[in-house]
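Excluded from the complex is one protein chain; the other protein chains are retained at their positions.
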Amino acid sequence: MEEKAIYSRPDSLTDRPMHYCPGCGHGTVHKLIAEVVDEMGIREKTIGIAPVGCAVLAYFYMRFDVMEAAHGRTPAVATGVKRVLPDKLVFSYQGDGDLAAIGMAETIHAANRGENISVVFINNAVYGMTGGQMAPTTLTGQKTATSPGGRLVETMGPPVKMCELLNTLDRPYHIERVALDGPAGVRKARKAIRTIFEAQRDGKGYGFVEVLSPCPTYQRCTPVESLKFVGNDMAATFPLGLFRRGGERIDA
Amino acid sequence: MSRKFRVLINSTYCKACELCVAVCPKSVLAVGRSTTSKGIHCAETVAPDSCIGCKACSDICPEAAIEIRVEGDGQDRK
Partner (left out) sequence: MGDRVLMTGNDAVGEGAVRAGCDAYYGYPITPQNELTAYMALHMPAKGRVFIQAESEVAAINMVFGTAAAGKRAMTSSSSPGISLKQEGISFLAGAELPAVIVNVQRGGPGLGNISPSQADYFQAVKGGGHGDYHQIVLAPDSVQEMHDLTILAFELADRYRTPVMVLTDGRLGQMMEPLVLSEGPAPAPPDKPWAINGAAGREPNLIRSLYLVEGELEQLNIRLQKKYARISESEKRWEERDTGDCDILLVAYGTSARIAKGAAAEARAAGIRAGVFRPVSLWPFPGERLRELASQARRILVVEMSAGQLIEDVRLSVGERVPVDLEGRMGGGIPSVSDVLARLRALDTEGR
């Protein structure tokens, strides 16, 4: 009997097995980006900017042009690429330390300029590559290598909410937060990434998707428990949904 | 008439995170009993006839290790 694949590994993903820990959300989002690139037929126009962090090696898994950036400078590098290659699809892929700590200035200002780029923000509430230190998005009370007693608001501040922060700016076109808390969350994430990629293609401007993402290793749980951590604990601090659509703020 | 789906798990990519097993609504998948050459209990199909082609497993899989096939040309179902 003839068979047809209704889902298969996207072409824009290389054949190389990824180095991430089992259950890590980076692989999921790499896959989603590759799927969207394939769906839109833009593999030969896509340029990815990889961060410093666990996803620094993202370029091994993406079958299109990719470059590295210094820690946190990804939006500035993306700006430098996009301004001279306006007809290409340029996205920056960043973790929470890269985007919301060391790279906060570049993040805010690229958004404020309304750069016609797409930013995919992986928020897993912890630094992965360096060994589970506190991130700007670590939850209040969450234990990490550098907040062994749990994140204390009095001395460490509360988690930084990037969608809300960026939503105060006038120029972003699309801001959305999704969570990889199950298959439905993954589909929403895919749709959100497609939305900002299409917005860029159509010259609409800056798109930002925050993906609450599992990091079983440093969220200190199993992959399955990690889905719950993302969907329950993280989503309680970082409300899911649309913040900006078509350049208009969405009322909460 | 119910259509027949097939879930293929590529053991090159599977890291045995068990997410596919956890999200499958029809208990099609289970953690494999044998270990792969990498020492991993790769997920496997234990109830293939129950698969409804919902793609929950392929969506949740962080490794893009899962392929889902359907009998026929797959045209009437996405």
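For clarity, chains are labelled A and B in written order, and residue numbers in each chain start from 1.
Simple rule for what comes next: a residue touches a chain if its C-beta (ideal position, glycine included) is under 8 Å from a C-beta of that chain, and two chains touch if they have at least 3 such contacts.
Please read these numbers as outputs of a predicted model, since none were measured by experiment.
Student: Touch partners of the unshown chain, restricted to the chains that are shown, please.
Tutor: Result for the missing chain's touching partners among shown chains: A.
Student: Which one, A:63, A:161, A:190 or A:244, makes contact with the chain that was left out?
Tutor: A:63
Student: Looking at the whole complex, which of A:81, A:119, A:134 or A:211 touches the chain that is not displayed?
Tutor: Selected residue, touching the omitted chain: A:81.
Student: Which of A:49, A:120, A:135 or A:230 sits in contact with the chain that's absent?
Tutor: Result: among the candidates, A:49 touches the missing chain.
Student: Mind listing the chain A residues that contact the chain we can't see here?
Tutor: Chain A touches the missing chain through residues 43-47, 49, 56-57, 59, 62-70, 73, 76-85, 88, 105-106, 108-109, 113.
One rule holds in what follows: only the chains that are shown with their structure count from here on.
Student: Measuring from the mean C-alpha position of chain A to the mean C-alpha position of chain B, what distance in angstrom results?
Tutor: Computed value for the inter-centroid distance: 26 Å.
Student: Which of the residues in chain B come into contact with chain A in the complex?
Tutor: 4-6, 10, 12-13, 15-19, 22-23, 53-75, 77-78
Student: Which positions of chain A touch chain B when the two form their complex?
Tutor: Interface residues on chain A, with respect to chain B: 1-10, 13, 17-18, 20-28, 31, 34, 182-183, 186-187, 190, 216, 222-224, 227.
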